[in-house]
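Take a look at the following structure, please.
Excluded from the complex is one protein chain; the other protein chains are retained at their positions.
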Amino acid sequence: MFFQTLVTGLAIGGIYALMAVGYSLVFSVLNFSNFAYGSIIMLGAYIAYFAMVKLGAPIWIALILSIVGAATLCFLNERLAYSPLRKRRASSLFFMISAMGTAIFLENLVYALIGAHFYSFPEVFTRTNLSFHGVAIGVLDVFAIVFSSVSIYALHMFLQKSRTGIAIRAASYDIQVCSLNGVNNSALIGLVFALAGALAGVSGTFLGMKYIVYPTMGWITNKAYIAAVIGGLGSLPGAVVGGILLGVLETFVSAYVSSVVRDVFSFSLLVLLLLVMPTGLFGRYLEEKV
Amino acid sequence: MASRPVLDLRGVTKLFGGIVACKDISFTLPAGQIMGLIGPNGAGKTTAFNLITGVYRVTAGSIRMEGEAITDQRPDRIVRRGIARTFQNIRLFRNLSVLDNVIIALDCHETYRLGASFLRLPGVRRRERALREEALSFLGSVGLQDKAAVRADAMPYGLQRKLEIARALALKPRLLLLDEPAAGMNPEESLDLARLVRRIHDQFKLTTLLIEHHMDVVMALCERIFVMNFGVQLAEGTAEEVQRDPDVLKAYLGEGFKRAQHI
Partner (left out) sequence: MLQYVFGVISLGLIYVIATTGLAVFTGFTGLFSLGHAAFFAIGAYTAAILTYFYGWNFYLALLAGAAAGGLVGFLIGYPTLKAKLRTDYFAIATLGFGEAVRVLLENLPITQGARGLPGIRGDTNLPVLLVASAIVIWAAWNLIHSRHGRAAIAIREDFVAAEMMGVDIFMGRLRSLTFSAACAGLAGGLFAHYFCFIQPSMFTAYMSTQMTAAVVAGGMGSISGPVIATLIFIGIPEALRVANIWRLVAYGLLLVLIMAFRPQGLMGYRELSLDLFKGWFRRPGKGGKP
């Protein structure tokens, strides 16, 4: 039971980590919480689902389509909704409202056009459980863990080694200095959103496979916010650690206490952290210059 | 009449992680004096202001106002004790009118209760009228009474600076902290500002601490000057003393100046 819960926890943690990293990428560069991110994740799931069901595509193709689709949508969201605000140097309040509006728009558009049905992904794996030392472990969970790790590692390599990646990391410290150093801020931001979108595609697909696809599944990004706070706002490694920790803790609470309490637990954890340790585990020292 | 110094800093230190913003800063400001706080950029002057007004917490040391400790108190409490400051980068309420900016400052010492606000009792109405008039008179003291209805950020830079000062005055402080009030002004405007500060000081008997880079303003106004560099005290004394201090000359003008002198 313990081991099973742990594996499930890690799988969920991996997905949370993906979402948290995608969220933190945007947060660290633009200093705002993209409330629309959840709806991108949801659309990623829908794209993968319909690719498999309507187009008969195998899971790999569905995943790729989801990644590409979500990346494009996230990028478009930035260009259409946030760029005008950036150009006007609007305060973060306006970004938040715009993000909320986008989320509400997308969620309900899906509701209105596709309907509120819950869609279940078709079976992907021939065997649902592996047997490991006599304990049943979900194959999907293993895949989720592997895939999340690979994605995060790939992103890490990109950020560390490539020129664009370094530019992104620089932007997360001070975006204005970046443009003074010749970086095309608009293009960079667009890329950051596209990357976040790609991560959303992966997490959305796995969430859809593990659970169900439905229009408001995007609310799960609340977990991403919590994970980001645990790990420390603005820190990408922190987001990963936070995501995994949250996934594992939550799953244990759900298994050993009650699943109803699970979400209340997570939110309480959030409030507690923000009261007691707002910089999280790896957060940067942020004091406003007056 | 011996009175306690309006401001007394002892051993004030502020560290940001590994960066030393202020180290062991100590000085005393007696009532009614205008003191200048000068030093190259990054010397820690604005940090000192932020520590005095409670925006930052001290890492070590104590700050006293008229004998009572105000170290690490909440900024709004310190303001109500009688310290007002202006900002290096003007921080007006840009979307509000000039008059509203001053009224908000006057609200600081206003005391009518929340319940009375909800019901808009006659007492409240009277106080509101009185506040408006008082605000207009403060605007008058800096020459802005005609701009009362104008949006704060629609005014030219020089007038915005004056509004900053009017706002600070409306807080009815016993100590006024001015952070580079002449920044961005040409020599004529700076002198105008210096005269304004002198007039305010004399009219309201305001103890004043002034950060400035315009040396003509500093020398004209300040009875005493405190010099900082890299977060530590460099010199302290009257204008003449400080102008002749070799450490000060070196910090401001560099080694080259000294060498050049000897040629």
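The first chain written gets the first letter, and so on, giving A and B; residue counts start at 1 in each chain.
Please note the rule applied: contacts are C-beta pairs under 8 Å (C-beta built on N, C-alpha and C of every residue); 3 or more make two chains touch, one makes a residue touch a chain.
Values in this document were obtained by computation on a predicted structure and should not be read as measured data.
Remark: the omitted chain is touched by one listed residue; of B:S3, B:N95, B:N186 or B:Q203 this is B:N95.
Checked against the full complex, the candidates A:Y16, A:F32 or A:F193 give a single residue touching the omitted chain, namely A:F32. If you put the hidden chain back, the residue from B:L15, B:A31 or B:V55 that touches it is B:V55. From the options A:T8, A:S66, A:S98 or A:S235, the residue with contact to the unseen chain in the full assembly is A:S98. In the complete assembly, the contact with the undisplayed chain comes from B:R80, out of B:R4, B:R64, B:R80 or B:K250. One chain is missing from the display, and on chain B it is touched by residues 53, 55, 74-76, 79-80, 84-85, 87, 91-96, 100, 103-105, 107-110, 112, 114, 117-120, 124, 128, 131, 167, 171. Listed here are the chain A residues that touch the chain not shown: 32-33, 35, 80-81, 84-85, 90, 92-98, 100-109, 111-112, 222, 225-226, 229, 260, 263-264, 266-268, 270-271, 274-275, 278, 288, 290.
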